[in-house]
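Only a single protein chain was left out; the remaining protein chains are all shown in position.
The first chain written gets the first letter, and so on, giving A and B; residue counts start at 1 in each chain.
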Amino acid sequence: MARALLPLALVGAFLIVAPPFLDLGWQNALINILIASLFALAFNLLAGQAGLLSFGHAAYFGVGAFAALHLMARIEDGLGFPTPLLPLAGAAAGLLIGLVAGFFATMRSGVYFALVTLAIAELFHSLAPHWQGVFGGEAGLSSMRMPWGGLIFGSLIEVYYLTLAWVALSILLLWGLTRTPFGRLALALRDNEQRVRFLGYNAHITKVIIFAISAMFSGVAGALQAISNETANYVLFASGVSAQVVLYTFVGGATIFFGPVVGAVIFTLFAYLVSDLTRSWLLYQGLIFVLVMLYAPNGLGGLIHQHLRHRGQLDWSRLARPYAQATLGSLLVAAAAIFLIETLAVVFSRDYAVARRDAGGGFPAYEVFGLNWTPLSPVPWLLPLALFAAGLWLILQARHPIGTLWQRVRAGSEPDVNPS
Amino acid sequence: MTEALLELNGIAKSFGSISVLQEVNLDVRSRERHAVIGPNGAGKSTLFNLISGMFAPTSGTIRLQERPIGGLPPHVINRAGLARSFQITSNFRRLSVFENLRLGVLARHGIRYGLFRPVSRMRAVNEETAELLSIVGLERRAHDMAGDLTYSEQRALEIGMTLTTRASVILLDEPTAGMSRDETDQTVELIRKVTTDKTLLMIEHDMSVVFSLCDRVSVLVYGSILATDTPPAISANAEVQKAYLGEETAT
Partner (left out) sequence: MEFYLISTLNGVIYGLLLFMVSAGLTLIFGMMGVLNFAHASFYMLGAYVAYAVSSAAGFWVGLLVAPAFVGIVGMLVERFLLRRVHAFGHAHELLLTFGLALIVEEAVKLVFGDFPVNYQMADTLRFAAFTVYGTDYPFYRVFMGIVAIVMFVALWLLLSRTRIGIVVRAAERLPQMAEALGHNIPVVFTSVFGAGAALAGLAGAVAGAFYPTNPNMALELGVIVFVVVVVGGLGSLQGSLLASLLIGLFSSFAVGIDWSAADLLALVGLGDWARTMGGLMTMQVSSISATIPFALMLLVLLVRPAGLMGERG
């Protein structure tokens, strides 16, 4: 526990001290990263800790956002409610809707549970654009942040610190929850619901409470987004939003507490850095997700955790070379894939179709990564192929030694946890 | 008739068109150790499932201390004072042994949905859990994950978990299944120790266990109770012998 505190303290220090010196784009990105992390942690309370996979969590994020906006509108009209406490509206809305939705959803389990949560989110998504009063119809709601307590809340950096405070508080509470009897109960529920019942616990009520708490913190995240953007509309209820939080959580790792944060940071950062460089960034996101699902079922966070847990037993000197090989190999494969995808993106683009027409139906040169290529020459196709082959070869070389070294660790100590 | 703590009257259970239990009448007296034996497929586990609330009887009544419990959900029956173990080990693989036991202890203390205090600070609960841990002999494994225990350690944990809720009626489902002679003897002593002031109903196949532990035995054959008597009387019972021998000649 104490070992974990140092990196946490460093991150915390960075988050507190650095932002005023960063440009607006980065400040905004950090706000989004914080909100995404909170949403993912809230989601994981249900998914990773209690084992209930929800595919409609956008519903609670969304109601939190709208609740905050309604309160903001009241404050604009003169209500003396402190602006910094706005996320409470999101918490309250999330909790309330979560209780009702959770009561019904947890009547079912597994796939059926997932479908109920999906249906609930779609209910909101399809209803909101037609409900002017509550959701502002298709245009949605907008409201300004009002000054309070000497702070104007007009600048991004103020919004950042507000977000940071609430996210930090929420993470603290969620962490504390895992230490309470209820938190242990949630874990037990994930492992063996039946036994929990026979020990005298009402499993349904337990699940409803977990659902409600998860929805509450999702509502806080939604409220923070509404405060930051000063607007929200029915699009917040879309399946894409629910999908994103699932992606973050499972790429990061659902089985450890900070796993979802890892995923949220990676993807939000990725979106911020890469979305300007290429139109295919969502494709990359999907590919990363599928690769993690296939080869690191406990997520990247789980992978890190595994290494930390066994760091005393791993033969690092022997691992260094195959790990370096595997990393280099992966980089080559990634480079090949990126090159190929970017090439295809250019070759299939409308601009290129126009260029072809202008060239009388031929295949003119195009530009990728600042260099010119022609589609008819074998080079732009052989290059990714070569990179891919080289990368794959390296990975396969490294596979066996890595496998054997881990085998030894497993045989020598307690077996690792089965994923999922 | 001496007071029956647990009483089954006319219990029948069918799954669709398959009738598993026909007309089961059983009474378990307060503080007695009572075994249920019978050939495989007779319906013993189904009986336990009915009593402990996994599903409801198709007909008939089950009374625990005069209170009807047939068809009630498992957690209600547990809180009414009845706890059961499972034939196939059913614990929380990814939690430590200590936590496995503590969960039941928390329930008994009524701290079920405790949201506000860290569990590490609950002294009484932790002490009670430690005590239980030593009773079942798993102190050395306190912080290992339940999924990593050996088979007989898991069975000991299974019994321990059944005891955590301080129920007065304990149902043990084949507690010595798959054990060696030594392990069986140890388990028998454990069961004897922990059920001194409780009422025990157990499913068993091992007659030596039944003989050394139990006051009375009921024989369940193809869905109904053939006979209920002391172990010596049952083993001398001709009909019982026929039921078992008949089974053997068939296989």
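Going forward, contacts are C-beta pairs under 8 Å (C-beta built on N, C-alpha and C of every residue); 3 or more make two chains touch, one makes a residue touch a chain.
Quick caveat: nothing in here was measured; it's all calculated off a predicted structure.
Taking every chain of the complex into account, the absent chain touches A.
When the missing chain is restored to the complex, the residue among A:F39, A:F250, A:F339 or A:F388 that touches it is A:F250. The omitted chain makes contact with just one of the residues A:L123, A:L269, A:A355 or A:L392: A:L123. Residue A:S349 is the one among A:S155, A:S349 or A:T404 that touches the chain not shown. Per the touch definition above, the residue from A:S239, A:S330 or A:Q397 contacting the chain not shown is A:S239. Touch with the chain that is not drawn comes from one residue among A:P20, A:P82, A:G286 or A:G403, which is A:G286.
Against the chain not shown here, chain A presents residues 53, 104, 107-108, 110-112, 114-116, 118-120, 122-123, 126-127, 130-131, 133-134, 239, 243, 246-247, 250, 279-280, 282-283, 285-287, 289-290, 293-294, 297, 341, 344-345, 348-350, 419-420.
Following the convention adopted for this analysis, only the chains that are shown with their structure count from here on.
Taken in their complex, chain B has these residues touching chain A: 52, 73-75, 78-79, 83-84, 86, 90-95, 99, 102-104, 106-108, 111-120, 122, 144-145, 147-148, 161, 164-165.
Of all the residues in chain A, the ones that touch chain B in their complex are 176-177, 179-185, 187-188, 190-192, 194-203, 205-206, 209, 414-415, 417-418.
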